[in-house]
Every structure is written in C-alpha cells, then in structure tokens.
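Other chains of the complex are left out, but the ones given are in their true place.
Residue numbering begins at 1 within each chain, and the chains themselves are lettered A and B in the order written.
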C-alpha cells in the first residue's frame, strides 16, 4: 500500500487527473485485477491508434492474467457465466493498453463504443449476457464515463479459438 | 393532422431545423412508420454516445412496432425479402434512438457508417440485399444525408436470434 500511497501523492502534485487515475487502478487492485504490460501485436498493426480525441483500440482476445488465451465456443464449450468472466478478463487487457497509451487512466473521458465479438454456436443467442462481463466492469471502474454504446454479435470463429474478442472506441484527454 | 400542423408551426418558431425534422417524421408517418420510445438497454450500456459531432449508436436488433423481435436465420428461416423488411424495421428503432438523443431528427447531418450484421446460414451470401432494407429507407427519409459507407456481413448467431443487428455512426449538429 505504501507504493500506491506514494504514487497517489506524487500524482496529486503532478496533475489534477491523478486522483481519478489512482482511483481506477486502486479499484482494480481491490478487485484483484492487475494491469499487465501489453503484449506486442503479432503483425504490422498496433494495439491502439489515436486520432484527435478518439482512441481506437484493436480487438483484444480473452486472456488470463498469465497471458494464456481463454478459449472455447459459447453454446458448446463454455457456459454463459464462463463467457461473462472471459469478457471481464478482456477489459483488463484493454485497460492495460489504455494505460500504456495514456500513462494515466484518468485521461479516459468516455468509453464511446464497445464491440463484443462472441465465439458462438449457431443456436447460442445470449451474446449480451456474455458481453455484460465487459460492460459491468467498465461501469464499475469508470462510473458514468464507462457507459458505452455497444454491439454484441456471434462469430463462427475467433483467433486462437478465443471465447471473445472486444474492441473499443474511447474519448480521451 | 392537426397535431402535426401545430407541431410544425411551433417547430418553425422554435428553430430553423424544424422544417427538416418535421419533414422526416412526416415522411415516416406517410409511410406508416412510427417512432417509438426507445427501449431501455438491458445492461450497463446505453443506446448512443456522442463524442464531438459524432454519435455512435449501439447495435439495434430487428424489432416489430409492438416491440417483439424479428427472428430467424437468412438461408433457412427467412427469405431475402423478409430480411429486407427486418432491416427496414430496424431503421425505425435507430431513428427512435436518434430522436430521443437529438430531440429533432433535423439535427442529423450525415449518416456516416452502417454496419449490418445478418444472421446467416454458411451458404447465404446475399447480406447486401438484406441490408438494403436499411440503406433504402435511410436514403428515402434523409436524402443525400442518408447516404452512408456500409459493411454487410454474415453472423453465425445474434442476440435473441434476431434476423439482423445494425449499428450506426452519425454526424450530428
């Protein structure tokens, strides 16, 4: 806790945004969620591109804290609850990318758009309940700034057989 | 018609946009299309988020005027014509959301982007003919302001087994 207290105070001195920033990361810590160094992308693309005040984030697949992929199709391999947890885990990856881009999660002004791609069997129709794992955590961490427009859709297949892939558009300072 | 005439005149007094706004809604009325109070979203997300002059709309699934979902997969349960009608019906939901956000559909400057997700069998390849139900109605109601960039793609499954799900990016005043 000493580390966070120190960082918190330095943050207060440095910028008015620091209070919120620490608050988001402290909330994450209290929920047992840990930001990670964002993985390098495999190809000639990057994790996020900023244009004006909008940050477009690449599709992030569902990944555990140890970096392994959460795999499987909803309606066959995974329950709705497991899909919900996979979408929640993906938020940690997305916020890790935002932290690396912004330096400070307090610079998030608004999560504008979430697109949740859910690895689905043809008869699986609960994509919204799965993507709620993302939406609930964003709002839990960011409050009203986390409330977003959203699409939740069923994919026949995803990279590495990931359970979900989620991309964001975020308004930033 | 008295109601519309009164609203029209009040609109004229209130704002220069009212002429167009009434015109769009009057066109809808003349086509038998009725704006609805937008349904509340089920989760921690919202129907639309504005950032600058862009409004990102959530994916809206195909819904009848009575609120029931238009369901089924193209290539199995529904014909192209039924899919076209489903996409057309979805525009009413999308415009209802825009009406609630903007107050006045005359504040639509341009429909920038349409993404049409079509619930499809693996051998169904007429997604564009389905999403034309959306494109044709947008242009019929909004003229050149309704002409958009578009993607039409085939989904293995959609929420509630909806026939289509459509999201928009709209430039607004």
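FYI, a contact is a pair of C-beta atoms (placed from the backbone, for glycine too) under 8 Å apart; a residue touches a chain by one contact, two chains touch by 3 or more.
Note that the coordinates shown come from a computational prediction; the quantities given were computed from them, not determined experimentally.
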{"item": "Size of the entire homomeric complex in copies, 2 being in place", "value": "3"}
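In this text, only the chains that are shown with their structure count from here on.
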{"item": "Inter-chain centre distance, chain A versus chain B - centres from mean C-alpha coordinates, in Å", "value": "28"}
{"item": "Touching residues on chain A, where the partner in the complex is chain B", "value": "52-54, 75, 110-114, 120-128, 131-132, 135-136, 138-139, 146-156, 169, 171"}
{"item": "Complex contact set, residues of chain B against chain A", "value": "41-49, 51-52, 56-59, 73, 115, 117, 122, 155-161, 165, 167"}
